[in-house]
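Beneath this line is the structure, given in structure tokens, with notes to follow.
For chain A:
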Amino acid sequence: MVNKGETLGIVGESGCGKSVTALSVLRLIPEPGRIVSGHIWFKDRDVASYSREELREYRGNDVSMIFQDPMTSLNPVLRVGFQIKEAMVAHERFDNKTADERVVPMLQKVRISDPKERAKNYPHQFSGGMRQRAMIAMGLSNEPDLLIADEPTTALDVTVQAQIIELLRDLNRDMGTAVVLITHNLAVVASLCTRVIVMYAGRIVESGPTRQIFNSPQHPYTWSLLQSIPRIDSTQHDKLLTIAGLPPDLSNPPPGCLFHPRCRFRVDRCSKEEPPLEEVGPEQAARCWVLMKNALAGAEPVR
Partner candidate 1 sequence: MATAPSTFEPGPDSFVATDTYEVGERMSAWEDTWRRLRRNKLALVGMAIIVILVITAIVSSFWTPYDVWRQSLGPTYQGPTGKHPFGLDDSGRDILSRLMGGAQVSMVVGVGTATLSSIIGIMLGLLAGFYRGWVDTLVSLLINVFYGLPDLLIVLLIVAVTQQRGLGNIILAISLTAWLGMARLVRGQTLSLREREFVEAARSVGTRDRWILVRHIFPNALGPIIVQATFVIPAAILFEAFLSYLGFGVKPPTPSWGAMASDGFRSLQYAPHIILIPAAALCITLMAFNFMGDGLRDALDPRMRR
Partner candidate 2 sequence: MTRGTLIYIGQRLLLITLTALIVSSVVFIGVHQLPGNAFLTERRTNAAAQAALLHHYGLDLPWPVQYVNWLTGVLHGDLGESLVNRGVRITPLVLREAATSATLGFWAMVFTVTLGMSLGIVAAVKQNTLLDYVASFCAVIGYSMPSFVTATFLVLLTVTGFYAWTGGTIYENIGWGKPEQIPVPAISLGLLPSAIIFRLTRASMLEVIRQDYVRTAWAKGLRSRIVVIRHALRNALIPVVTILGPITTSVITGSIVIEYIFGIPGLGKEFINSIANRDYNIVIGVFTFYAILVGLANLLVDLVYPMIDPRIRY
């Protein structure tokens, strides 16, 4: 789904399966979780079929990941520079010396000032934003094909958030690493990603180019999400719409479309059959029987 050098955003409410999706890409799902069905294809090979050693080589080398909470994601007892170097040495892509020499430029690249001294620091001497930069440096140190950023800005201050997003955009442009950004923040997606996937209850409900999704969302869930953020250019004084209710309990999912209990545009069919993910426009797909273009036109569903 992710092309070389692309930036893809995965959006959805908390607990809808974004992080689990990301972790499964690296096969890092904590026990007792497991991948029951589906495949993860990387360069025409299924990651699920990797041997232990192949998996180890793939992690951090082909695909690397940065996590939600930079405060707890770095090892408190090891120097930051060492933790970055370690990622490089593990894959024998760089020998010990080259890896050592690459640490400082990597820190420089993620805009940490005084990188030479900072490399010798321990994580507790770093601020939250700096730790996340260090995590990014670690993730990019092996020049992976894909960087998965799981809510990289959630735990940070708003100003720092903007800096981190900007950094990710620049690195994507300069290094050509594809980025998958997982977030519940639509503004972040709009500013960084070329393509968006919207997830609900562990399923993709809509996907397409960012601009198109923002301008004409087809799934009611996407539409509601966009209605729930305030817009400064809004001409009418509309109320912000909220989505009533909570995501379903996935151990006991509702029949039919998983969103229908909360959907304001539902029709009878929605509670009986689950809709497939279907093409609804150029490069855009949605999983809905109704589709917003029909719902807003007041028309009956096409099928």
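By definition in this document, a residue touches a chain if its C-beta (ideal position, glycine included) is under 8 Å from a C-beta of that chain, and two chains touch if they have at least 3 such contacts; residues count from 1.
Quick note on selection: all candidates are chains of the complex that A comes from, given by their letters.
What you see is a predicted model, and the numbers here were worked out from it, not measured in a lab.
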item	value
Complex partner of chain A (touching, any copy) among 1 or 2	2
Touch list for chain A against partner candidate 2, complex	26, 28, 30, 56-61, 64-65, 67, 69, 72-78, 86-87, 90-91, 122, 124, 135, 138
